[in-house]
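Complex shown without one protein chain; remaining protein chains in place.
Let's look at chain A:
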Amino acid sequence: MSDAEDRGPGGARPVLTVRDLSVQVATDAGAKTVLDGLSFDLIAGETLALAGESGSGKSMTALAIMGLLPKPMARVSGGTIRLGDTDLTALSERGYRQIRSARVAMIFQEPMTSLNPLMTVQRQLCEVLLEHRVCSRRQAPKRALRLLQDVRLTEPERRLSQYPHELSGGMRQRVMIAMALACDPEILIADEPTTALDVTVQAEILDLIRTLQAEHGTAVLMITHDMGVVAEMADRVVVLREGRQEEAAPVRDLFAAPKTDYARTLLAAVPRLGTAPDRPVHPEAQKIVEVDDLSVRFDIAGGLLNRTVARVHAVEGVSFHIRERETLALVGESGCGKSTIGKALLGLVPWDGSIRIGGVQTRGRSRAAMRPVLRDIQMVFQDPGASLDARMSVGEQVVEPMRVHGLASGSELGDRAEWLFRRVGLSPDMLSRYPHEFSGGQRQRVCIARALSLSPRVIIADESVSALDVSVQAQVLDLLQELQEQDGLSYLFISHDMAVIEQVADRVVVMRLGQVMEDGTRDAVLRDPQHPYTKRLLAAVPVPDPTRTRAPLPDTAGIEEASPIFPVGSAPARVELRQMSPGHRVAH
């Protein structure tokens, strides 16, 4: 290899050189190559993004570099990984231990499960400091405190003695970052570090990684499926697909002119805020769902006699309606009560207030009396794998609702199942298969077919596309749209993803801590937001365009501190919605 080839852009020497890296995984059908001849350089101080959809081998690459491939199923079957002058693939386990965290550190997607729930933050931080002899046992607690201050954690002294479950998701990821940077490594591998976090927290964490990178000169290998994150963070991008490199380019070149077809389709499928086409305008149709002053509270028991001492005010005095052929989006961060509303509509949680579905009041209805109402309202959940029964054929599952409601029997069921499968774009000869034989997108189609089996008038889509790859996500959204146009379906679309919501919604309700902050038509809420919380949500969305820098988040200090839990007898102050313009209301 010539010297010129060995140097990256600007002639800087790479800290990490990966050449022809291949990884094989043992399966029942023999060895399967999941990573095939991957090569790239990581230059000191830069951010390189490994981007791709599920199954692209991006996480395998990270684990291979860390020497953490799950043994004995997976192994590096070829190629080299050079860190400075060391070939990592030739290292013994003992040798690797000196590298991990000390020279190459890693943070993961799920900060809750990645931290040990039984150890305080201080112990988990000190452990890595002492293992790599960064400081003495006596200095370690002081050092740990400094690390927490470095990652801008609030009240760092108190955090040291806390356990992971006492911290919020964003705080946990900050602790993970502090732990990763404890030994001042040359390389930080971030594997989907913000995927499990709320969008505003994601913005803060990405910001933090950038700041720390600038301070420490760390090279960052960013592994993500989110092209918005790529655009925001990366200097250069390697696009992976099914274990092979599709395209490698500086970030601006990739987004401006992708050279490969795959990169082009991938980028085209990314929903972009502000680009969604206008929604078809329908005349004022009949109201299908009318929700008035809906409240859902969960009791928290405690005290000597296990009485209710406090309540989670999950939903507090929410009113909205959905018209025929209309998509209403409920948006907000985790814990805002949006999913609870969906459950209340189906009568899955106890609630107060008034819900009318197709003009029928559902309040006080027994399980049996709810059944005819449920024919009109069905649900599609986030995780299609978990919401299908693994031991029942998909055909059976699709027709089960009809059986339960006594709508069809015998050969009619089979005909109906075939028809439903064709409607959602699946082949009817797949009906006898089981869920594990389908891909994620296909499984979600099965769930949609199941929801359609009763010919409902409303479908609640609770984060129904959030777990899908962008290209699949786009297809499923198209399907939902098509069904709406043909059948006149209404959707309650629950999501945290503002860009997706912009594509599908006619009207938007923004929620926070169980209450409505802002509601109105899509264009009014998303393009002319009035409430600071809506503005903050929109500002936090990563823009899939590297030429645009995201505006800093509007400062709303203390916004995470608020909690929906109140002692018995007191309730959160109800916010009043003020009419800004016809059909656009804002809390004040």
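In the analysis below, a residue touches a chain if its C-beta (ideal position, glycine included) is under 8 Å from a C-beta of that chain, and two chains touch if they have at least 3 such contacts; residues count from 1.
What we mean here is this: contacts and distances are computed from a predicted model.
The complex lacks one chain in this depiction; which UniProt name from "Probable glycine dehydrogenase (decarboxylating) subunit 1", "Cytochrome c oxidase subunit I", "Histidine kinase" or "ABC transporter permease" does that chain carry?
UniProt protein name of the non-displayed chain: "ABC transporter permease".
Kindly state which of the options A:115, A:187 or A:377 is in contact with the chain not pictured.
A:115
Hey, which of A:27, A:54, A:98 or A:211 is the one touching the hidden chain?
Only one of A:27, A:54, A:98 or A:211 touches the chain omitted from view, namely A:98.
Which one touches the absent chain: A:131, A:290, A:324 or A:523?
A:131
Extract the touching residues of chain A with respect to the undisplayed chain.
Spelled out for chain A, the touching residues are 66, 68, 93, 96-102, 105-106, 108, 110, 113-119, 127-128, 131-132, 163, 165, 176, 179, 302-306.
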